[in-house]
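Heads up, one of the protein chains got dropped from this complex, but the rest are sitting where they should.
Naming follows writing order (A, B, C and D), and every chain is counted from residue 1.
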Amino acid sequence: MSSALVFAWSGVLLFGLGLFGFIAHRHLLRRLLAFNIMGSGSFLVLIGLAQDGRGVDHVPHAMVITGIVVAVASTALALVVFRRWYRASGRTDLPEDT
Amino acid sequence: MSLRIVSAALLCLAVTGALAWAVLDRPLPEENLPERVAAAMPESGVDHPVTAVLLNFRSYDTLLEIAVLLLAVVVALALREAQPDRPEQMGLENPLLRAVMAWLLPLILIVAGFLLWAGSYQPGGAFQAGSVLAAAGVLLRLAGVTTAWLDNATLMRAGLALGLLTFLGVGLLVMIPGVPFLTYPLEYAGTLILLIELTLTLSIGLTLISLFRLTPPYADDPDEAREQQGKTP
Amino acid sequence: MTWNALILFGVLATSLVASAVIFLLAESRHTTRSVFNLAAAVLKLLLVGWIVWGVYQNIDYEFRFTIIEGVDFILRADALGMMFVGLSSLLWLFTTIYAIGYLEKAPNRSRFFGFFSLCVASTVGIALAGNLFTFLLFYELLTLSTYPLVVHRGTRESLRAGQVYLYYTLGGGALLLFGVVALHVLVGDTEFVPGGVLSGLDPSLHPLLIGIFLMMIIGLGVKAALFPLHAWLPMAMVAPAPVSALLHAVAVVKAGAFGIARLVYDVYGIEFAFSLGLLGPLAVAASITIIYGSLRALAQDDLKKRLAFSTVSQVSYIILGISLFGPVGTLGGLVHLLHQGLMKITLFFCAGNYAETLGVHKISELDGAGQRMPATSVAFTLGAFGMIGIPPMAGFISKWYLGIGALEAGMNWVLGVLILSSLLNAAYFLPILYRIWFRRRERLWCEGKVLGRFETSGWLLLPTLATAAFALIAGVLAGMPFSPLYWADLIVSREYLP
Amino acid sequence: MPWLDLLLGLTLVVTAGMALAARDMFRAVVMFIVFGLLVALAWVRLQAPDIALAEAAIGAGLTGVLLLDTLGYLRRPFGSRVDNPEERE
Partner (left out) sequence: MIGLWSVPLLFALPLALGILSLLVTPAWRPRLIFVGLPLLAVASFDVLARLVVEGPRIYELGGWQAPLGINLVVDGLAVGMILMTTLVASLCALYARVYLRDYPPSSSFFWPLLWLLWAGMNGIWLAEDIFNLYVGLEVMGLAAVGMVALRATPQALAAAMRYLLAALLGSLAYLLGVALLYATYGTLSMAGLHEAAAPNVTTHVALALIILGLLLKTALFPLHAWLPPAHGGALTPVSALLSALVIKASFYILMRIWLVLGPEVTPIFTAQVLGVLGAGAVFYGGWMAWRQHHLKQLVAYSTVAQIGYLFLFFPLVTGTGPEAARLAWDGTLMMLVAHALAKAALFLSAGNLILAVGSTQISHLVGISRFRPMSLFSFGLAGVSLMGLPPSGGFTGKWLLLHSAILSGQWWWLIVLFLGGLLSAAYIFKVFRMSFREGPQIDRSVTPPLTLDVTALILASAAILIGLTAHLPLFWLRLGSAFGAG
């Protein structure tokens, strides 16, 4: 088992864990944490699998940097909306039914 | 346990299981992209492969990615205008922090510049440098340093737009000899990439600072905020 | 595009353009709208006359373009189609005149006349359709354009009627669509050809073809008000009288009957349909509807309702004629398409006249109406005699040929149906005539409004008398060239020859 | 078997679990920042220093600051709530 594969495996676990948190939690901040953990998980899978047994691959590196920036942009946007929502409704979660 | 938890657990197990199977059963690819990257490096205009991929081979991705960042700011701006905030009064006059800042700030700027310049041959580049710039901005605000130019909306927006506009402009200008979008001529590739990175660093830094600043501030009584807005248009 | 294709398209376009212009006209511009509408109707009639002459001389009129690969939009003038076009464009003119008078001072006239013209455009499209796809297209368009007319009054009752109408027709339309697509899969673009296009198929497919036929008959039978799919028709009586005339005589039920004729003659082919054993059950269904409709009509006191059930019964004469294998039966069915239209529209105009002038809707209130409104009552009498089949009225001609056709096809029981239904027709029409002419007026009519110099408004009276005259002439002069009988004979000779 | 990497990978999962399971929101965010820094370490181990820099600066740093900032915002009670401002449509 190469070290790349080790991280790929932990990426798999992180994705699963994050998915659980994303669905199970109701607090929106926690869901965003879960989203970021899932994101890290999928980046680890991407790099880990790509480099397993084949050495460094710079293309996925660039992809992950892009992914990280996209993730932070999404998180920031979510926080902006979340704070406005909290201010308007006083809730930290979404109403159950529309 | 609620149904939500149970279904989340089941889904999580299913996905993890499927992923595990996929990882275990994975065939090795025939295509060797790293080799192609290595072969094309001399034509990329930079020496660092990640930068080459980000700003030359797959520069289109980066272009769209900057648009994503910009989008977050646009939404924040829109919501702020829809729900007026009270003027910001964050941070305290802190002489000690100010003194430290006087030392720290130039250092941060130097680090950012180094990261940017280093990007062409070793780890570093616009994103890293931009986020360091953003850190400087955040520190400035925490120290209560009110910088007029940061509050100037037009200047701020121009700064936000600069990176993407330059990127687009370069992408389109290089087409004049009749080549596709974003095809840098070999002899200018390094310079053009550096130019793009320079403007991107600035814009990314400003974008990240804006994302931090455009959220509703602490002291937040909406009614009061609206009144304030009325007084100081 | 040839000149002939353009003329053919012009027949469709006259009412389409009229409808578009009417929609765009402001509600208050009544005169402009009426003038334009009538001009379009007259122009259309002229074009139709032109093409009828051409078809008589075997000139080809065809307009086509490709919609999707393997499916064309085809308009084509043949003898059968032109018969229906002639009927609908003639009656459009009269119904428009009538409607102008009928809806004077009523709201929403722009909407009414717009959809009215669209409705006629769809009917013309149905008649001229050169393949099943085009037929289906206009068939559904007819459903859509009649809905606003049915619910025109906007009352709870009419909205309910409109909904029932939609349930039936959209459901039927969907079944028809399946049938059309299925045939399309089997034989490609199903153009209408005398003798049909299916007889060459492998015998193993015959059960499937029977199933498809059944499905399509249900789809078409909804509009043709075939028992037990007729329930929408009496309910739709809440619509204004010109709409009833349109539904019963010009467009909707005729579209159904005409579709069945197309299906039997030009898709399956009469001989192939006969060999599949499809005609017998169709004749039975038609006969049941004839008797059922007449029986139900007997029980109605509402004049328009009685007429509506009479339509249920009379339209099935057409279907009965189609299902009689042999030229004479066909002749009887086809000619009834025209005759029933002329007679039924007269009756509905009269019912509308009574209602508008005297405020009378019930048969029991008609006592003595003949003295107050002699012209209308004469027209009504002519129509009723025709329906019963008293010589020399048009209805007699139809029934005569149907009877002979039945004998020729070896279906002698049909004769019994004809006789029984004629007796029933008499039983539900003669009491009305008796009341109109021979009973004294018992209660007051609400004659608040003065409608003109005549017994009623000229706009209402003129079309009534005109259609009554046509119904009379069609019977008396049946032997003359270009009479309905003559034209039906032409169709039969072209359908059976190849 | 790369034991060090295995340990790091395991720590990653545990930290993530703690971030998700923490009862206190502040604790959760702090754990998340720690998680981000550990991921940066993992990138170094994966010979991806560019990502490590980006992760530390953006992934852990900026996201963390944003989250902490929001947390502070949530903790500060505010007076009146907005009733739906001028509903249209």
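Everything that follows uses one rule, which is that a contact is a pair of C-beta atoms (placed from the backbone, for glycine too) under 8 Å apart; a residue touches a chain by one contact, two chains touch by 3 or more.
Since the structure is predicted, the reported quantities are computational estimates derived from the model, not experimental observations.
Participant: Please identify which residue in B:Ala9, B:Leu33, B:Leu105 or B:Leu139 touches the non-displayed chain.
Facilitator: From the options B:Ala9, B:Leu33, B:Leu105 or B:Leu139, the contact with the absent chain belongs to B:Leu33.
Participant: Going by the contact rule already stated, which one of C:Phe9, C:Phe73 or C:Phe454 would touch the omitted chain in the full complex?
Facilitator: Hidden-chain contact among the options goes to C:Phe73.
Participant: Considering the entire assembly, which residues of subunit B contact the chain that has been omitted?
Facilitator: Counting over the whole complex, subunit B touches the hidden chain at residues 15, 18-19, 21-23, 25-27, 29-33, 36-37, 40, 56-61, 63-65, 67-68, 70-72, 74-75, 77-79, 81-83, 154, 157-158, 160-161, 164-165, 168, 171-172, 175, 178-184.
Participant: I need the residue numbers on subunit C that touch the omitted chain, in ascending order.
Facilitator: Touching the missing chain: residues 23, 66-69, 71, 73, 107-108, 110-111, 133, 136-138, 140-141, 143-144, 147-148, 151-156, 159, 162-163, 166, 170-171, 173-174, 177-178, 181-182, 184-185.
Participant: Footprint of the hidden chain on subunit A, which residues?
Facilitator: These residues touch the chain not displayed: 15, 22, 28, 31, 35, 38-39, 41-42, 45-46, 49-50, 52, 59-60, 63, 66-67, 70, 73-74, 77-78, 81-82, 84-85, 88-89, 94-95, 98.
Basically, only the chains that are shown with their structure count from here on.
Participant: When contacts are scored as defined above, which chain pair ends up with more C-beta pairs, B-D or A-D?
Facilitator: Taking the two pairs in turn, the one with more contacts turns out to be A-D.
Participant: Suppose each chain is reduced to the average of its Cα coordinates; what separation in Å results between subunit A and subunit D?
Facilitator: Here the centre of subunit D sits 10 Å away from the centre of subunit A.
Participant: Mind checking the centre-to-centre distance between subunit A and subunit B? Centres are C-alpha means, answer in whole Å.
Facilitator: It comes to 17 Å between the two C-alpha centres.
Participant: Roughly how far is subunit A from subunit C, going centre to centre by Cα mean, in whole Å?
Facilitator: That pair's centroid distance is 67 Å.
Participant: Please output the residue numbers of subunit D that touch at least 2 other chains, ranges allowed.
Facilitator: In subunit D, 50, 54, 58, 62, 66, 70, 73, 78, 81-82 touch at least two other chains.
Participant: Show which residues of subunit D lie in contact with subunit A when the two form their complex.
Facilitator: Going by the criterion above, the answer is residues 1-2, 5-6, 8-10, 12-13, 16-17, 19-20, 25, 28-29, 32, 35-36, 39, 42-43, 45-48, 50-51, 54-55, 58-59, 62-63, 66-67, 70-71, 73-74, 78, 81-82.
Participant: Quick one: in the complex, what on subunit D touches subunit B?
Facilitator: The contact residues of subunit D facing subunit B are 49-50, 52-54, 57-58, 61-62, 65-66, 69-70, 72-73, 76, 78-82, 85.
Participant: In their complex, what parts of subunit A are in touch with subunit D?
Facilitator: Against subunit D, the touching part of subunit A is residues 1-4, 6-7, 9-10, 13-14, 17-18, 20-21, 25, 27, 29-30, 32-34, 36-37, 40, 43-44, 47-48, 51, 56, 61, 64-65, 68-69, 71-72, 75-76, 79, 82-83, 86-90, 92.
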